[in-house]
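The complex appears here without one of its protein chains, the remainder shown in place.
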Amino acid sequence: MGALFRDPVLFATVLGTNLPFFSMAVILLFTRSKPTVSSRISVGSIAVSAICAISLLARLFSAPPLQYQTLWFCSGKLNIVFGYYLDPLSLLMLTIVGIIACLVQIYSLGYMAGDPGYSRYYAFQSLFAWAMMNMVIAGSMLQLFIFWEMVGLASYFLIGFYYEKWSASQAGKKAFVMNRVGDVGFFLGLILLLIGFGNLDIPTLNHAAVSHGISQGLITTSALLIFCGVIGKSAQFPLLTWLPDAMEGPTPVSALLHSATMVAAGVYMFSRIFPFFSASPQAMAVALAIGAVTMILSSTMAMVTYDLKQVWAYSTVSQLGYMVMALAAGGYFAAVFHLTTHAGFKALLFLCSGIFIHEFHTNDMRIIGKQGGRKLKIPMTCITIGALALSGVFPFSGFFSKEAILTVLYAQPNKIWYAAGLFGAVLTAYYSFRLIFHLLFPKDGIEEKHHHGEHEAGSHEHEEGHQGFVFWAMAIPVMILAGVSVVLGFFEHGLEHFIMRSLPIPEELARHAVPGVHAAAHALSEGAQRVHEPNGSLLTILGVSAGLLGIAVAWFEYGRQGASRKGFLSYFPAIWKLFDLRWFLDIFYRKGLDTLVYAGLTSLFVRNDRRIIDGGIDGICIFTEGSGRLFSFLQSGMLQFNLVLMVLVAGAAVLYFVI
Amino acid sequence: MTDFMLFLPELFFILGALLFFVFSLRKTPNPAGYHRWAAVVAAAGLLVTVASSHQQGMLFFNCYRVDLFSQIFKVLLGLGTIWVIFSSGELKGIDPRQHAEYYFLIFVCTLAMMMLVSSVELLTIYVSMELSSYSLYLLVPMRRGDDRFSESGIKYFMIGVTASGLMLFGISLLFGVGHTTFVPQLVKTLPSLISQPAAIVGLVLVLAGFFFKLALFPFHVWAPDVYQGAANQVTTYIATVSKMAAAAMIIRFAGLSGGASPGMIKLLIVLSIASMTFGNLVALIQKDIKRLLAYSSIAHAGYLLIGILTLNTQGFASAIYYAAAYLVMNYSVFMVIMKVADDGHNLQIKELAGLYKRSPLLAMTFMLGLFGLAGIPPTAGFTGKFLVFAAAVDKGYLFLAIIGMVNATISLYYYLIVFKAAYLLKPVKEYPAIHVDMWTRFMSISLVIMTIYLGLFPQQVVSLTEAAARTLF
Amino acid sequence: MDTSGLNFILQAAFWVTVALTISGAAIAVFPRNILYNVLGLALALIGVSGFYLYLGSLFVALMQLLIYVGAICIAIVFAIMLSRPLHVDIPPRSAGKVWLGILAATVFFIGAAGVALKTNWQAAAGHVYKASQWSVQNIGNALLTRYELVFEVISLVLLVAIIGAVITAGFSRRISS
Amino acid sequence: MNSLSTYLLISALLFSMGLLGILQRRNLIGMLISVELLLNAANLNFMAFNRFLAHDPVTGQVITLFVMGLAAAEAAIGLSIILALYRKMHSINIEAAQKMKG
Partner (left out) sequence: MTAMNMAGFPILTTILMTTIVGLLVIIFIPPEKTKLIKQVSLASASLGLVLCLWLYHAYDFHKGGLQFVERFLWVRSLGIYWFNGIDGINLPMMLLTSIVLFTGVWTMWELEHRVKEFYALMFLLVAGVYGVFMSMDLFWIFVWYDVSLFPMYPLIAIWGGTRKEYGAMKLTLYLLAGSAFILPAILFLWAKAGGHTFDLFMLQKIGFTPFDQKVAFLMLYLGFGILAAVWPFHTWSPVGHVAAPTAVSMIHAGVLMKLGAYGVLRIGMTLCPQGAVYWSHLMALLGTIGIIYGALAGLAQTDLKYVIGYSSVSHMGIVGLGLATLSVNGINGAVFQMFAHGIMTALFFSSVGFIYDRTHTKIIPELGGLSKTMPVASSFFIFAALAGIGVPLMASFWAELLVLTAAVKVFPVAGVLACFGMILSALFMLRVVQRTFYGEKNPKWEHIPDISKFLAVPRVILMSCILFFGLFPKVILDVIQSAVIPFVTRF
């Protein structure tokens, strides 16, 4: 306890990460009925957390990784250790989470104003912030897993925030269960490691993996299993469909959890034990393939939907796919960097969309556009900035990170991954600007009648809202994020320098030049040397032009005067349907669940319980009673039958003893 | 004079019998007065029996042995008798003009059974047994009123005399091979002769006579009809007191083979299993509570036999314990039945409905009695079963314990049905509250305490029964 | 002394007794007229008393005649007379019951016969046939010594039987009407 | 002939006939008569053992005497029960008495 107060770093860590928990407890227990107080408590605590995070980052910017740990309990030979691991990666992530969570909570002051579940909302926001921050700085995989689950829990509650809406609770459930599917793999992987290696400490694990401390088979198996967790949490193929559904939650939630931070946890976890993963080329190959498939699939899905948030959700999935690809290709920094920038611009995109949605009470981009979405100047500007960043247009942050990823992909021996990356970039730009153009240039111009714009008289409350607290609570965070998206890219080199310190030093790897480790060493050194690719400029041009191509197609179809506004895909209804129905993944799951689980096993088991087991037991009872009835015939009223029984048995006994 | 002291309990009951013989000659019956007298005499008899419970000695030219074994059973008999007499306050099932004879026969029967448990000579045993049987043959048809039940008397009689015929035949065979009618001598000679068919058959047939008394399958055939057909008090007497004597005699005679005959043990095992199973199964479908208890008593005879068929001290001790426990529990149940059916009619299970409201105390006594019979701890019935099964398993009869326990589970069903009636069911019509006087209250509480005390603190009783069982060897 | 003739007579008489007993028993059991049965019983009882004679006990044989034939059979006849004619409407016998009865009785007979034949009957160590031991005096002696208790009890039995018979049969002393 | 086993066989036969009578007669008095046969069979056994095996011939005789006494008492009781039943059922056919069963 004393150490807690003596060590400012530890103090800041503990305070920063756990304050939201207390704010949640206080809100749930005491201030449920006082929304304003609740929101203040929550925002205040997250602000403190964010400040702690930033100060930690500043303080430890050039310090070596710090580790705090304490034995939580032990069972047999199993030691469960809790602790913090403060290295550049976790500090960076902590800061991202802190800042974005803080911004989103401030934004929510406006967005959620007047909601009956206001207090509850902030309680769950705090829960999320607490879990996420603890997950980020977890020192061991088990701790990471625990908070990983807690994050999922917060996500469940926040997705199902409007629980009166059936689809919302359904989406929450879906998210939780799908995550669970992945998590079981994760969990099994951890158990395997625990059994085979005995320690889940992250630095130890990484170190052991690259220095031949764990057998190759175990690494591959457990890495693949752990990767299941990534698949679930980061909505990779084939578990990607929960994320679009998760948009049922309030928009700030989508911004925070389902794009910027929580879903990135998968990628974060991947990068956390990147050296471990990279010790298994097989696992990396699988991850690469899955990342690519995810990216393409979700991009195609985004191309056909008209729902604002859905577009960004698909886009999130596809960007996560990018990051996974990058990691799997060895681009450690590229992925982390993309994660960072993506957190910024995707939160921006969501928050801007949130303003539209709040304003027009619809998610449909066509209606928003028609009703004058573009008249909301601040969000319109910001969303465009976000879209540009997403499309990888210079000088926005996305440009830098995407370029980094493409470079890494290019370094792969098989160029198909690079091609996929480029193709993805085209699609990304296309669907982003399809949305932007829908908002900017609605099909039949702006309908003045139902105009809800800024200067429209008659909707007094909105008037007040736009100018008042509600509007600015939403607008300021958006503007901050827009600013970040503009400038973040220029910090690439500083960040790279900072982040790469959290990887084991290449020289050390070189010393253990064992065949199994080559891959890891290769991957790591590749990541380190990426920047010095010889034909960097060519790649840059290719990347940017892919983005511009997408924008151009979108312009052609939606932006220009007299554009068809139909999209080329509408000429192929089958493909449209395929994309619209998410490649039939949902239908597949639904059918599978219905036939296999509900109609199959469940009804089988229930029937088995009723008929066979219960039936058997009742049958035994009926049989017993029946035999009672049967035997009661022995006791007939006829005296002599009774006597015969008696004499016969006596006689038989006599006979038995005689013979 | 010590001999006189040894015979004191019996003398006391003879006195009682004679007293009521005199009463029976009077012109005008006085049932209430008879009841008081009977209670006083029986209570005094019980006191005397308890006081002489540690006597030892031989009487009547070695025909009659007074030892711990016999005295324990005499105490049980005396206890049962005073209980039955206690409950005879409202003897509505029997014509008031016959009450004097009723008490006379009860006393004679108890006396006969006391002599039975002390007798160690075959003829004495047989005659005592017949005396008790005749008293019961006469008690059963005393039930007045309902013609439905009149046949039970003749059934009891016919089955009884047949069984006694078998027993007499058996005695003759024992006499033939053993050349003597004295049990102590037979104990010495019989084990070596047991390979002779006559010896074992004689023994089995003698046992058959006692099995009849105990209502063991297949000699149980009288029990359901008689339980149902006799007056409630008489049923109680048959169900409690007369079982004690039968148990004592089976213990005495089963030991005669000295464990030398595996065939007999097999037979006993078969009978015990058959009895448990049959009794419990048929009890499942009964509606009349006395008839149900008849079947339950058949099953209990089976449990009791498990203890006996181990043929060792431990087993006999457990059987004695079981018998004592059975007396207490069975009487608890019957007392409540008699109290509820105080007009002497045959109680149907559904008539118990709402008992918990009519008299919580009786309901509790009833519940404990039922759970005791079902063998649920912490009642005496459980400890009895435990001891019996322990003896059996110790001897290697694990399967008997399993079968016994499965049977106990089956039996639980019908006990629970009765329990349910008493505690759960809403009565179909409004029954009046039961008048529970001070004595009944006292009796209920003491029965409850006894049931639980015997169940939880068996040490003293167990050591007593073990000492008693040791006197048999 | 030539005992062969006497022996023959004795033997013949023995078998006659056997025949008497068995046929008496058969008459007691099989005919459906209850009076025949009583007569058959009497016959069988007389036969049995004959056996007692053969077995050396004149006293018991006499007692048999007195008690059984004299008292019991007469009592039964009285009972028959007290109840109404019995042969009015007797439904046919149920074959099942008869066969079951025969089966049970046969099983028991085989068993009992087996016991009789298979047992290696050993006489007691002190067993010598001495006529002096068969005197009534000895019996009386035994009754008042070894069987003293039984002797007392049997009186109680009879008392019970009398009282019981009286009340059960309904001849209550107190019913004056 | 005049040997132990002859007597025993005769007694066994008597006993079995008595049993047969009990088991299939419908007349209650007939059953009672059969019961007497049972007791006689046992008595015959006693007497036979007494004659051929026992070291003291008194025992068997005394037993036989007592059994006779018991038989008398038994007959008295049995007949009285039968009579009482007859009053109620107006029949001494045992097959009329099968109301109680199960």
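We call the chains A, B, C and D, going by the order they appear; numbering starts again at 1 in every chain.
Please note the rule applied: a contact is a pair of C-beta atoms (placed from the backbone, for glycine too) under 8 Å apart; a residue touches a chain by one contact, two chains touch by 3 or more.
Quick caveat, the model's predicted, so the values are computed rather than measured.
**Student:** Which displayed chains make contact with the chain that has been left out?
**Tutor:** Result for the missing chain's touching partners among shown chains: A, B.
**Student:** Using the touch definition from the top, which of A:Phe30, A:Phe61, A:Phe556 or A:Phe605 touches the missing chain?
**Tutor:** A:Phe605
**Student:** Looking at the whole complex, which of B:Val40, B:Ile376 or B:Ile434 touches the chain that is not displayed?
**Tutor:** B:Ile376
**Student:** Pick out which of A:Val9, A:Val37, A:Leu192 or A:Ala563 touches the chain that's been left out of the picture.
**Tutor:** A:Leu192
**Student:** Going by the touch rule given at the top, which residues of chain B touch the chain that is not shown?
**Tutor:** 314, 317, 356, 360, 371, 376-378, 382, 386-387, 389-390, 393-394, 396, 398, 401-402, 405-406, 408-409, 412-413, 416, 419-420, 423-424, 456, 458-459, 462-463, 466
**Student:** Which parts of chain A are in contact with the chain that was left out?
**Tutor:** Within chain A, the residues touching the omitted chain are 32, 72-78, 80, 142, 145-147, 149-150, 153, 156, 160, 163-164, 166, 168-170, 172-173, 176-177, 180-181, 183-184, 187-188, 191-192, 194-195, 597-598, 601-603, 605-606, 609, 613-614, 617, 621.
Keep in mind that, in the parts below, only the chains that are shown with their structure count from here on.
**Student:** Just the number, please: Cα centre separation of chain B and chain D in whole Å.
**Tutor:** Here chain B and chain D have centroids separated by 26 Å.
**Student:** From the mean C-alpha coordinate of chain A to that of chain B, what's the distance rounded to whole Å?
**Tutor:** One centre to the other, that is 77 Å.
**Student:** For chain B and chain C, what's the span in angstrom between their mean Cα positions?
**Tutor:** Once rounded, the distance between the two centres reads 32 Å.
**Student:** Quick check on chain C: which residues sit in contact with 2+ other chains?
**Tutor:** Those would be 97, 100-101, 104-105, 108, 111-112, 114-116, 118, 121-124, 127, 147, 150, 154, 157, 160-161, 164, 168.
**Student:** Would you please write down the residue numbers of chain A that are in contact with two or more other chains?
**Tutor:** If we look for residues of chain A contacting two or more partner chains, we find 632, 635, 637-640, 643-644, 647-648, 650, 654, 657-658.
**Student:** Write out the stretch or stretches of chain C touching chain B in their complex.
**Tutor:** Residue list for chain C touching chain B: 111-112, 114-116, 118-124, 127, 145-150, 153-154, 156-157, 159-161, 163-164, 167-168, 172-174.
**Student:** How about chain A: which of its residues touch chain B in the complex?
**Tutor:** These residues of chain A touch chain B: 621, 624-625, 627-629, 631-632, 634-635, 637, 639, 642-643, 645-650, 653-654, 656-658.
**Student:** For the complex, which residues does chain B have touching chain A?
**Tutor:** The contact residues of chain B facing chain A are 151, 154-155, 158-159, 162-163, 166, 197, 200-201, 204-205, 208, 218-219, 221-222, 224-225, 263-264, 267, 278, 280-285, 410, 413.
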